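Removed from the display is one protein chain of the complex; every other protein chain stays in position.
== chain A ==
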Amino acid sequence: MAQFFLETAWLIPCYALMGSILAIPWSPSLIRRTGPRPAGYINALMTLVAFLHGLIALSATWNQPAQEILIPWLQVVDLDLTIPLEFSSITIGATLVISGINLLAQIYAIGYMEMDWGWARFYSLLALFEAGMCALVLCNSLFFSYIILEVLTLGTYLLVGFWFNQSLVVTGARDAFLTKRVGDLFLLMGVIALYPLAGTWNFSELAEWASTANVDPKVAALLGLALIAGPMGKCAQFPLHLWLDLAMEGPVPSTILRNAVVVCTGAWVLIKLEPIIALSPLAASATLIIGAVTALGGTMVAIAQIDIKRTLSYLVSAYMGLVFIAVGTGQSETALTLMLTYAVSMALLVMSIGGIVWNSITQDVTKLGGLWAKRPASAFSYLVGAAGLVAVPPLGGFFALLQVGDHLSSTYPWFLGLLLLVNGLATFSLTRVFGLVFGGKPKPMSERSPEVHWPMALPMLLLMGFTLHVPLILLQWQLIPDWSTLNTTVAGLLVLSSAVGCTLGSFIYLNNGFAKPVRFGNKSLQDLFAYDFYTQKVYRLTIVFVVDLVSRAISWADRYIVDGVVNLVGILTVFSGQSLKYNVSGQTQFYALTILFGIVLFGIVVSWPLLARLSLIVNGF
């Protein structure tokens, strides 16, 4: 029975896709009478079916070798585009995380999107995302992963642009699409350059090829850099990170999904490509450095944000940076563990703050406060999510970070310091948001703030329970190192960095005596972080400026030079006709003269040889 479900695991993305299509009839212009709610119910049901299917399939795949099925798609000449699907405990487990978080996000959205008419569009896109992500994790081919990544880029554009009558949403969706698109296009270059080298796009065959490949270091470096460019854009890494900040204009339930799992799509591909990136030391260190810069920059920028959603979006970049660090140092397994613990905790954090935003209206943390006593469920969820994200011993994040740190301590000790710093800063940032939102005195915006209703509270509390159980699951799956082999130094340092961050954050933000808004150090430095290193201006002054200038120049050249030359031919013809008509003077005698000229000219031409001989004779004399 379970075996049957495993063999039909390719249905998991199809359920969501079906939901996506079934939701469309409840668009406000099609079914006008019933309202949009059935779209949401159908999709939640479909996701539940996908989740249960995955759960049964997972039990069948336990302690079994990975199964691969091939779906023929296209065969042209010598190119065989067959879709390989891999059903292993990792891939089925990943679909469970995706459909599980998606199910919770969809139930959450039933509460959150209460006063909205756009359920059909919203749920259709959420389901598209679920289908895309499940297909991505099951698909074992770089080529089809790329296709799915592109579909998800389009999905991001549509989902961020959900409330498109807001101007910031439109610009945010635009930036999200273009930034991710640029990364994807570089990825495409890498994907295409890889085929002549390896002769396959199948991830497992690629890994085999990479283990014995003898590639020119320059080619390997360029290939590696192109392949990390795609995940770089997808995972909102520096410098392609602005889109995630702007994507916070979208609805909160989609943010749950985006922050928790969508950004992981890039990391998933990166992890799968790790053997190829490892071919070039340059590409590996580039991955490491991009991750390190993003992790550090992201946490510091997160600390300086006042928008509650943006305080989390920069942490997303930072944690994806940690995944990059893990991949850069060749720890694919650890990166997967980190992604699992991160996804669950981040989803919980976003659910918690989404509930706060839902009935406190403002997203400005400086206008919130004193919700601890009124919103215990949200507050506990936030605390658990935060503790699960940073290194707090019994929870999942600790073990994942510990494994990363353990490896770094023996390979790149400097980066262990960075990891500790990032962990401390992330803890500080999370504590700061907690202090500002839940601690302190109530502000006018948060004076009357009831706890959210059940559709939002239920998924939040379920996820809180799951976050608390993550360490047990890790233990069950033997993803946690044995207590005896634990690197106690690194563990101690991690806990210490969390404690320092938490203490400092509590001292500043949970202490009513500390003057708020907090001014520390230089005003311009604080602004630098608050405005995300002025990335928007940097884009505007570099890439956008150059592309704008070049396109204006090309447009000008097209309009005036290319069009001009063709128009000139026409103008000259008209002009010549207009001016030559004056030859028809109306004077008969002029016509006679013209005839005479013609005859004389013709005569000269005809008798030219004769005349030439004549001149010879004359000269002869």
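Just so we're on the same page, a contact is a pair of C-beta atoms (placed from the backbone, for glycine too) under 8 Å apart; a residue touches a chain by one contact, two chains touch by 3 or more; residues count from 1.
Definition applied: contacts and distances are computed from a predicted model.
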Of the candidate names "Ferredoxin--NADP+ reductase", "Na(+)/H(+) antiporter subunit B", "Electron transfer flavoprotein subunit beta" or "NAD(P)H-quinone oxidoreductase subunit 4L", which one corresponds to the UniProt protein name of the undepicted chain? "NAD(P)H-quinone oxidoreductase subunit 4L"
Could you tell which one of A:I21, A:L593 or A:L611 touches the chain left off the display? A:L593
Which of these, A:L79, A:V584 or A:A612, touches the one chain of the complex that we don't see? A:V584
Which chain A residues would touch the chain omitted from the figure, given the whole complex? 581-582, 584-589, 592-593, 596
